[in-house]
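Take a look at the following structure, please.
The complex appears here without one of its protein chains, the remainder shown in place.
Entry: chain A
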Amino acid sequence: MRLKCLALAGAVAFVLGGTHLASAGPTLDAVKSRGAVKCGVNTGLAGFSLPDSQGKWTGIDADGCRVVAAAVLGDATKVQFVPLNAQQRFTALQSGEVDILYRNTTWTLTRDASQGLEFAGVNFYDGQGFLVPNSLGVKSALELDGATVCVQPGTTTELNLADYFRTHNMKLQTVVIEALDQLLQAFEQGRCQVYTTDKSGLAASLANDLSNPGDYTILPETISKEPLGPAVRRGDDEWFTIVKWSLYAQLEAEEAGITSKNVDEQKASSQSPTVQRLLGVQGDMGKQLGIDNAWAYNIVKQVGNYGEMYDRNVGPSTPLKLPRGQNALWNAGGLMYGIPVR
C-alpha cells in the first residue's frame, strides 16, 4: 500500500516536475497538491491563536499562517490549523504533521541549531516581566529577594526566572501552576506575591483577569528577550525563504503605507518603485520565490499589513490592550525592520 502510494506520488511529481524547470522544494509541492497550509498553533492563547465563539482562529500567529497561505495559494482561508501544546510542537514539525510552527515560540540558539528546525523571523518581540500587588511596596525587581513567585511550567519562563534570581543573589520560592486561570486565582488570593510571564501576558491579565487592576503594577525590568516567530523544518530552503519573506512583505507594506483598504488603489496608481515591486506590478519578486507574483498583494489584501494585524489582535483596542512598543516599525522607534523586497 505504502509502496503504491510512493509510486503514485513519484509519478505525479514526475509529471508536475516536467512542467517546471526548478524544483520548488518538497514542502511547497506538498502544500500545493494538498491545497492547504498545515500550521501548528497554540491550543489557546489570547492574541496569538485562539478560537473565537464561532470556532474561527484569531490572533497574530493564526494570521501569520493565513499570510503564508495567501502568498502560496492565493487564498488566506486555505489553512489547516493544528493546535499543539508546548511538548508536542517540535515533534509535530519534525514529523511533517505541520508545515509551519506558528506557536508563540521563542527563537533560541539551541532550538535553531539542534532540533531539526529553523526560525524564519520574528513576528512579536516579547520579554519576561513581573506583576506585583502595590501593597507589596516594591518598585524594582531587584527588591524581590525571598518573594514567592507564581509561574507556569515547561517553558523558558521558569528557567529565566531561576537565572535572574541566581544572578542577583536573591532567594526564590516558586509556586508552579499549569493552568492560567488557576494561577491567577492563586495570585489574587495571595498564595504568591509575584506573577511572572511575558509582559504581553501580564498586560493581558491586568486588563482582563484581575478584579482590581488598579491594585497591581508591572515592574519596569524586562528580564529576558523573547523573540517569538515562525519555525519551519530544517532542510527545505525554498519553503524557509517563502515563510521568511511573507513576514517581511507585511512589514514592507506597512512601511510603504499599503493597507488592506488602499491596496487596490496603490496597485493601480502608485508610482513608487518599492510599491510596484512589492505588489507585483513590476519585476518578478514572487516568481523568484517560486510562487505567484501577486503574493504580497494577496497577503495585504486578505490579511493586512503588520500594523493592521497587530492592532486587530493585540493592539490597544483589543481586550489585550498592548501598545506597539518594541513591535513598532524601526522608523517609529521599534524593532520591526522589513528587509527590502527587490
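Brief remarks follow.
Definition applied: contacts are C-beta pairs under 8 Å (C-beta built on N, C-alpha and C of every residue); 3 or more make two chains touch, one makes a residue touch a chain; residues count from 1.
One rule holds in what follows: contacts and distances are computed from a predicted model.
One chain of this complex is left out of the view, and of "Multisubunit sodium/proton antiporter MrpA subunit", "Amino acid ABC transporter membrane protein 2, PAAT family", "Heme exporter protein B" or "Cbb3-type cytochrome c oxidase subunit I", the protein name its UniProt record gives is "Amino acid ABC transporter membrane protein 2, PAAT family". The omitted chain makes contact with just one of the residues A:V31, A:L50, A:A70 or A:L228: A:L50.
In the complete assembly, the contact with the undisplayed chain comes from A:E97, out of A:E97, A:E143 or A:E158. Of the candidate positions A:L28, A:V68, A:V82 or A:I177, contact with the unshown chain belongs to A:V82. On the side of chain A, the interface with the absent chain consists of residues 2, 5, 30, 43-47, 50-57, 80-85, 87-88, 91-92, 94-97, 179-181, 204, 207-209, 211, 319-320, using the contact rule stated above.
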